[in-house]
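Every protein chain but one is kept in place in this view of the complex.
All chains are identified by letter, namely A, B and C, in their written order; residue positions are counted from 1 within each chain.
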Amino acid sequence: MAAIAAADQADHGYDGDAWTAKLDAAFSALFDAPVKALWITTGTAANSIALACLCPPFGGVICHEEAHVVVDECGAPGFYTHGATLMTLPGTGAKLQVEAVRDRLALIRPDVHQVPARAISITQATEYGLVYTPDEVAALGALAHDHGLGLHMDGARFANAVASIGCHPADLTWRAGVDILSFGSVKNGGMVGEALIFFGPEAAARAAEAERWRKRGGHLLSKGRYLAAQLLAMVEDGLWLANARAANAAAQALGGAAAGRLMHPVEANELFIRLTPAEAATLRAQGFDFHDWGEGAARLVTNWSQDSASVQPMADALRALG
Amino acid sequence: MAAIAAADQADHGYDGDAWTAKLDAAFSALFDAPVKALWITTGTAANSIALACLCPPFGGVICHEEAHVVVDECGAPGFYTHGATLMTLPGTGAKLQVEAVRDRLALIRPDVHQVPARAISITQATEYGLVYTPDEVAALGALAHDHGLGLHMDGARFANAVASIGCHPADLTWRAGVDILSFGSVKNGGMVGEALIFFGPEAAARAAEAERWRKRGGHLLSKGRYLAAQLLAMVEDGLWLANARAANAAAQALGGAAAGRLMHPVEANELFIRLTPAEAATLRAQGFDFHDWGEGAARLVTNWSQDSASVQPMADALRALG
Amino acid sequence: MAAIAAADQADHGYDGDAWTAKLDAAFSALFDAPVKALWITTGTAANSIALACLCPPFGGVICHEEAHVVVDECGAPGFYTHGATLMTLPGTGAKLQVEAVRDRLALIRPDVHQVPARAISITQATEYGLVYTPDEVAALGALAHDHGLGLHMDGARFANAVASIGCHPADLTWRAGVDILSFGSVKNGGMVGEALIFFGPEAAARAAEAERWRKRGGHLLSKGRYLAAQLLAMVEDGLWLANARAANAAAQALGGAAAGRLMHPVEANELFIRLTPAEAATLRAQGFDFHDWGEGAARLVTNWSQDSASVQPMADALRALG
Partner (left out) sequence: MAAIAAADQADHGYDGDAWTAKLDAAFSALFDAPVKALWITTGTAANSIALACLCPPFGGVICHEEAHVVVDECGAPGFYTHGATLMTLPGTGAKLQVEAVRDRLALIRPDVHQVPARAISITQATEYGLVYTPDEVAALGALAHDHGLGLHMDGARFANAVASIGCHPADLTWRAGVDILSFGSVKNGGMVGEALIFFGPEAAARAAEAERWRKRGGHLLSKGRYLAAQLLAMVEDGLWLANARAANAAAQALGGAAAGRLMHPVEANELFIRLTPAEAATLRAQGFDFHDWGEGAARLVTNWSQDSASVQPMADALRALG
């Protein structure tokens, strides 16, 4: 909020302001490499524009069948790519396995009747809160580039993944072959706005095309400085990582309290636990908020404003369920 | 060829000719109901335009994961629908099971984050040569209409299905809830051109929209009379059904000769058989032509110019393999 | 800013919050009719989604050749409508003349070779700061509806137009045949976010479709309450009109000072004046900010934070130029 208030003064419109001008440098410092960085209004737009930069309308994007781009974006990737195909694969914990991708690629005939794969998209951390290690990303990156495909990372929870692994952000991105990263901010405490980060030799050309999509998609806010200011506040002093560490710690505390109920390992800031309707009712009666996850299960998401201490009451309540 | 030669004279261009004007009546007679009928250059275009009439860009089409629209059209449905999602389901013999469709529909949340299903598409006969019975189509039709979905039938081999079942063409279409049929001609002996048949109260409105897609897709041939003439020649004297019966009989003859090798029942004019590379080589050395189907299998397609007698040599050769 | 700060607390995400829920009622009160109201991130997105609700991909939108949708949105309407045609017409001051529209409609053949018009889009106030009177809008509305077309109003400066005329907002919208209004907020003092207002019997259906486009275009902010809160703050206590009156008064003050230089009448909050490069330099040397407008002309825009008093120094400077 302070960053926004500071930006509440006249400046050049759209993306011509002083805050926006600093994004490339701020993210280049963060990633220890020259990158191009654009603010984007939402994660759905960021993902879709990234895929439009990597995949032509007649191409395909290999991704997990439970990926956010498949399940929760109302077909936005199909909109921005003008009809590219999402080629979905199964896999535990919404993680894409390199072997499964290799097998899928081998099935595609090169003739014009079949859609050629042109990109791979992974979510870090995944929709089930699992984290790809740098080696896992690198294996997908190598496979992608061997086949002439681009690699996109949906990093709505990228900060949580970096905090979880404790690596340098470069290790999970350009060093591992990622071409474009959707860098999440809102799930990590921002108000409005995510970033698209472009790596490698094609970064400038792709970012220039993405600027067209941003405008054409109606995302070029006239007061874009508010978004840029938020992003700078996130990354310039390490706030993004501090927020993510707090959320992860809270998740670990809850995970420890619900160890017997876990459906997936707790590696970031999400927990999926078995929970009967009666148990769910008991928790809600105590004022705790969470998502139902089908029959007999629940999804708990911790955030930047929490830590292991602040979730202690819920941890206690979970333990009390037995 | 004779029909084309007869049409080789000046007339009004595009779809203003005397042949085109007869299509509605000819197909209405065939289906024993008032229908709208358009000639369309290819099956891919016919399927895609049909789906564009049934499904908005933000909607989804439930279909089999091995359907022609999914596997062999280079994403044409995504092009004509402007990015609608093909929601694929597994199922033996490329047949869509009503229970699987019902389960899939139950998983879709009504909120705007998820793509709503708007149509079901089935292939008759399927990509593995299986035939939906009238009851099976009707069950899918009822499910579709209960959920406000349209039902499209890719009938590239529709004639073979009708010939196989021995029913009235109405029983497999409008009486069973089919809204739009891609009526195949080329696989059944035509040179160029298929038909789109529109059934029910929305037939006229959808056909009017399809005429826009036909032009906008670049399919409104200036000499469309050649296509119309072929279709009329097919349906006015029962040639379509005679051709299909011949092809089916040839398939039965081959199926009888390869009974122990069949991977799917032979219900139309396609056979999928187990065949080692050595066996395949033996057949090819005798001059027989067929498609490899992965490792150790082959796909045989019979056509309108054959019958049980003309395929006797190949049947004998199959028997001789043991 | 205060409205945003008040919304800075947890609530249901996306459009499920308490602020968003009040929009329909707040705008229905404003327009004295039951309307549907959606927050939309930008004016470009609002205009494009409105046109997508009124015009199919194979249709056309009649608009002025200098309209914002034509000149300054990088083809966003073509993106959201999937390729609909903008049918542009000339006209003084970027106003669409009813006779010119009627003549254009008469030229379109009804066959499938030509793109059928399906909507008219006008900008209120226009790109040159002119205002359509209620009668002028009503004449276009009647023409549109006689031909089965929808009428869209790009109201980025709608508040200025209402303030200028002194009429009820209904007189410029639904009473005059407007189907969808892009209700501007950012140019009138908002931080982020405009509104789409749907009138008439098709309002609910179109708004439901627009909600799909909003999500599919990546505009469904997870913290949409910030946008809704701004819009409510604008309209609930008349702030929108007070802001516009202030801006208009400032424009009048400047217009009075530059009467001999005016290229268009001053009817809202924009002035287009003849200004030599030397004169422009003189003004800039005194600290005044404005846009060059080709050779020897300038565009001055006043805003909500100004009034006739606050622009007095610039008015004096203009007079001093002689």
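Quick notes
Here, a contact is a pair of C-beta atoms (placed from the backbone, for glycine too) under 8 Å apart; a residue touches a chain by one contact, two chains touch by 3 or more.
A quick note: this is a predicted structure, and the numbers were derived from the prediction, not measured.
When the full complex is taken into account, the listed residue touching the unshown chain is B:191, out of B:18, B:107, B:191 or B:281.
Contact with the undisplayed chain is limited, among A:29, A:112, A:205 or A:320, to A:112.
Looking at B:206, B:219 or B:299, the residue that reaches the missing chain in the full complex is B:219.
Taking the complete complex into account, residues 1, 4-5, 8, 40-46, 48-49, 73-76, 79-80, 186-187, 191-192, 212, 215-223, 226 of chain B touch the chain not shown. In the full complex, chain C makes contact with the omitted chain through residues 57-58, 60, 71-75, 78-79, 81-86, 112-115.
Chain A meets the missing chain through residues 14, 56-58, 82, 112-113, 209, 211-216, 220.
Keep in mind that, in the parts below, only the chains that are shown with their structure count from here on.
Counting the residue numbers used at the interface between chain A and chain C, over half appear in both copies, so the two copies meet with largely the same residues.
Measuring from the average of all protein CA coordinates, the nearest chain centre is that of A. Chain centres here are C-alpha means, and the one lying farthest from chain A is B.
Rounded to whole angstrom, the centroid-to-centroid distance between chain B and chain C, based on C-alpha atoms, equals 49 Å.
Between chain A and chain C, the centres computed from C-alpha atoms are 35 Å apart.
Under the contact definition stated at the top, the residues of chain A that touch 2 or more other chains are 73-75, 79.
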